[in-house]
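Here is the structure we will look at, set down as structure tokens.
Every protein chain of the complex appears in place save one, which is left out.
Chain naming follows the written order as A, B, C, D and E, and within any one chain the residues start at number 1.
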Amino acid sequence: MQTVLNLLEMEPIRFFISFGAILFLVLNLAAILTMAERKTAGYIQLRYGPNRVGPRGLLQPAADVFKLFTKENVSPGRADLWIFLGAPIAMFIPAAAVWMVIPFAPNAVVANLNIGILFFVAVTSIGALGVIMAGYGSHSTFSLLGALRGAAQMISYEVPLILSLLGVIMLTGSLSFVDVVNSQGPNFWGWYFLPQLPMALTFYIAGLAEVKRVPFDLPEGESEIVGGFMVEYSGMTWALIQASEFASMGLMASINVTLFFGGWQPPLEFLDLGNFNWIWFGLKTALIMFTFQWIRWSVPRLRMDQLMDLGWKILVPITLVWLFVTAGAMLVF
Amino acid sequence: MPPQVQQVLDTLNAELPLEGYLVVGAIMFAIGAWGALIRRNAVVVFMCVELMINAVNLTLVAFADYLPGARGLGQSYAVLVIAIAAAEVAVGLAIVLAVFRSRRTVNVDEINSMKG
Amino acid sequence: MIVAFAFLAGMTLVSAMGVVISRNVVHSALFMSGSFLGVAGFFVMLNAPALAAFQVLIYVGAVTVVILFGIMFTQKPQVRRFRTILNAQRWAGFFVAAGVGAFLAFILSIQNWGATSSGNGTRGVAAFARNLLGVTQGSEIFTLLFEVASVLLLVAVVAAIVVSRRKTGEGVDRGVEE
Amino acid sequence: MLSEERRVEESALTQPASGRLANPDVRDEFGLETLDMNMGPQHPAMHGLLRLILELDGETVVRCDPVMGYLHRCQEKIAENRMYPAVIPLTDRLDYFANMHNEHGYVLAVEDVLGVEVPPRAEYIRVLMCELMRLASHIPSVGFLMLELGAFTPILYSFRERERIQSIFEAVTGARMMFHYIRIGGVKADLPEDIPQKIWDYVETLEANFQRDFVDLIQGNEIFISRTRGVGKMTQEKALEMGVTGPALRCTGVDFDIRRDYPYSIYPELEFDVITDTAGDVEASYRVRIAECLQSIRLIKQCLEKMPEGEVLGDTGRRIRPAEGEGFGRVESPRGEYAVHVVSDGTDTPYRVHYRDPSFCNMQLLQEVVPGHYLPDIMPIMGLVDPVSGGWDK
Amino acid sequence: MSDPSATEGTVVVAAPERAVATAEPADPWARELYFDDDVEKHPALRELRAAMPDAIVDVVRFRDETTIHVRREAYREVCRFLRDHARLTFNFLTDTTAVDMLRLRESPRFDVVALLYSLPNRVRLRIKAGCDDGEPVPSLVPLWNGANWLEREAYDMFGVAFAGHPDLRRTYMWQDHFDHHPLLKSFEISTKRTFEGLR
Partner (left out) sequence: MPQVGQGILKGMGITLKHLFGKKITRMYPEYKRDLPERSRGMLTVDMDRCIACLQCMRICPDHCISIEQTKRDADGSGKPKPYAIGFVIDDSRCMYCSLCVEVCPVNCIYHTEEFEAQAYNRLELARQFGERPVDPTIDPKPPVKKKPKKAAASADGDAPKRAPKKVPPKKAPKEGAAA
């Protein structure tokens, strides 16, 4: 935060421009990802996906946004209105805020906090609050069940998520994302997913659970609790929830890339694009996001007890063991 | 830049005295104490206790930042306090749940089975 | 600075009042998270960003949510009248609390804090961690405290599980065989 | 409207309503409050319009009470006011995933009371169509099971197959779903000339894709296994006592299939196996359905090979007016035993038509099996029972 | 009927046992006897006549279905006897329903029908019990839990009361404010088309 303040003093214009860019990116990301998701789903399911609006359906997100803007915002009769309306905001702000510390390219980071990873962990955890607010405020049994599931899942998977970060932090010796990326070389064998493979897998799985994607989409669980905590939302509030879901999905993918797959670093040294290295970042993030979607359309959903078993009985022990292994290796070498 | 504006800016940027934080901490502590005394719901009592702990934390960190000899050790205390508060919440809520399960109430006035 | 301070103080104290006054328990919990966020802002102002992150992570992300869980479990959710009433000693309690506040203010005002200035804290995470682990001069006691806290956490987790779990044979047969 | 008031004996109604309905011992054991929840009738994953009144303890269901009637059309009453042939298109609407079997059952019943002979070619065509229908019902039901588990893709693969089968049906009967093809005394029309070859080709491609799209994609999946193995487990005794038929019964190990045990049409002339499984859970029912699909393919090929030439519609006279009597038709529909009870009073409308729909009988399992499971397990159990709204609501 | 307990493993493909045991006609339990033209040779009827002669009112044979009309009071006992009999073992209740015989005969008004199936013998049997308005018929739920909803449906559609039914509610029709039973012959259907508000 001090860094933020310093930046404000030093180059406020740059900060505001980048902040606006981040917000623009996050808001658009949701639309683009919705489109990508539907296209992926369509192609996997032998369909074309949306193909009516614009050439090959590329303007579908715009049509969606327009529709959602013009839709009536319905709130249930006995809803707790302030909480009901505040919940999407409480979900969106954390999802958007963390984007500020993601390094897109060597010099393209809004706030190079020296506690960037800590910031990420702390701010993401607020999302659970938004989920519970949505579930309680909607005054619906489905919402409440979904919210309880969501909060329990997010809190539980925060543990393996944080533990799987520790290996990288130990190897880097810094909590700053920029330092983490810098310490991974410009060649793919220097990236952390090789020495930290169990950690990377754990982070990937826990990240999936943290952003509530299939097979961990129990809070939505449309086959039993319809839409979970978001069942009563419509119009722009629903759009905001969706935007925050997709923003956090993109966030999780980009943090995956940043921590374990070299961030903006090119896979091989001679592919270095200089100032255009953000292309590498974007490519890798898109690939990770594609795997998210690919998994979503391939596997069924877990049950709550199985989810908890996976988190506490498999992922946490794996990370703890690998933490010791990493520490031992660091002592020896 | 006109001097008045500069003056206003200086005032806004001026360093805050330590008393500000201490007063906020004291008021927060008093509010927490008040709530802990008057609320009936055990969960709300918990929340008020958390407020009091936070007030103390705030004071600790303020001292750590302002007192020359503290060297930031107050922050370390605060971390320990946070850890202990988390433990307290876990155990406390478990007790509340257990009591609720047997007594069907979370009203602290009615939970008096340990009265002699 | 003063603007930020005023904003955070207002947020913290109004939310704290909200916790006490609000008759809806869920509102109380949400107000509490607002208060915690204000305190986290104070921590940032006091050059303790790492502590602010911990505050958000533990208090807002975990404690509030766990308390909300407790509320959802202890209230019949369909009734949704998460109303509680103040007990009879509201004025007595108010006077006691006001007395406590006044006493604290008195204590604090005895000392002259004018000579102090901010910026003495440890700003870096590394220095903070060294303090916590008792590496730096004068913080050796924290090694012990750190270990004691970790043991305490472990005990608390075990205790929470033991207290809140159903006894064997109690409750429903899950119907799912391994 | 009603000419007489009817009162039932008090003694029958004042008995305690819990009885053998819910498991009484799972309630009141909880320290925590239970949560009442209404699932349906408008619910995205419910098989049609079913409402489940659930009592939840956390995520565990302690009571499950299905409420029906949201799609009730009083088919039996309508049938009493229609002429015998005009009931056939109405039976299509019963179990709309097994229309051919509905028609077949009703037609068998009317033929029983009428005592007409059916030409052998018509019998072969009926069996061919029914087995295609079984494919078109079993494959989507596997897809629905996966949909209920949260995987959306298999259902579209299964509907790809169903659509292809429906195209065949459309070429043969003229409609994609509501066929009105099987008639009293035979079938409506002979197969078009190119259709046997088309069916053969289709069955071959289905066999080629079957392993990949419906077995490999699903069966080995760890999440699928963990979600279905041991879920909805029931014993043979319970299944028999509840009157369950079809794959839901055979997955417990009871070897009962009307096609073999009480044969109708030309099933005695065809070679097929009755599939059973021992586990009695959702996964077993999935395996049974998958294996039955392969048996259906086998039957279709035999039908195509053995099909004789000849007439397809026997002579039933201009007006179908059976003598007084009772007719029965039973077929093995994809969900179990579908039986039709026709009482004739000598006029040209049936006196009473009763449909015994397997969806209705199998669905009683819900209130017995579901309590004790988690809330998300309801949906796989629905996939085990696989009821169809038009079936249970008549 | 293969032995289910012998099946192990996952998918069990049971060989179809199509061959009916070619027993001597002298065998009193031969499967042919169930379908013999002479209805008195039917083993179930024979046993039933021996065990509870009072219960049987009439026996009707139509095509290949055998129907045994029993007295209303003995309805459940007959079913229990047939279920528990060592050789008959009509252990599977496939269907229960009712027929309103208003226009076919005068009394009794209803036939309550139970369709039994014997899994080992692979034969079916129909048991009918006549009952009049308001006369309760013994419920089969104590014997087969699967009769629960079927009897509820019969109650819903005909108003036949089943004594001993644990949960006799309506299945399809409105649970309250609806006093009619639609499948009665005396229930006249309205043919008014509901186009109100469309013009």
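Quick notes on this one:
One rule holds in what follows: contacts are C-beta pairs under 8 Å (C-beta built on N, C-alpha and C of every residue); 3 or more make two chains touch, one makes a residue touch a chain.
Note that this is a predicted model, so its numbers are computed, not measured.
Contact with the omitted chain, checked across D:210, D:264 or D:374, is made by D:264. Residue-wise, the contact with the chain that is not shown comes from D:153, picked out of D:102, D:137, D:153 or D:245. Hidden from this view is one chain, which touches chain D at 81-83, 85-90, 111-112, 115-117, 153, 157, 160, 170-175, 178, 180, 188-189, 192, 212-213, 216-225, 262-264, 266-269, 323-325, 345, 347, 349.
Interface with the hidden chain, as seen from chain A, comprises residues 40, 43-48, 51, 294-295, 297-299.
Assume only the chains that are shown with their structure count from here on.
Among the remaining chains, those touching chain A and also chain E are D.
Of the two chain pairs examined here, B-C and A-D, it is B-C that is joined by more C-beta pairs in contact. Centre-to-centre separation between chain C and chain E, using Cα means, comes to 68 Å. Remark: chain A and chain C have CA centroids separated by 27 Å (rounded to whole angstrom). Chain A and chain B have Cα centroids lying 32 Å from one another.
Chain B has residues 100 in contact with two or more other chains. The residues of chain E never reach two or more other chains; the list is empty. On chain D, the positions that touch chain A within their shared complex are 35-39, 43-45, 56, 59, 146-153, 156-157, 160, 221, 223-224, 226-227, 374-379. Contact residues on chain E toward chain D in their complex (touch as defined above): 1-2, 4-5, 7-18, 62-63, 65, 67, 91-95, 97, 99-100, 103-104, 113, 115, 119, 122, 124, 133-136, 139, 141, 144-150, 153, 155, 157, 159-174, 179-184, 186-190. Within the complex, the chain D residues that touch chain E are 1-9, 11-13, 15-21, 68-69, 72, 74, 76-77, 81, 112-113, 115, 236, 240-245, 252-256, 260-262, 268, 271-279, 284, 287-288, 291, 324-328, 337, 339, 341, 343, 345, 351-352, 354, 356, 360-361, 363-364, 368, 393-394.
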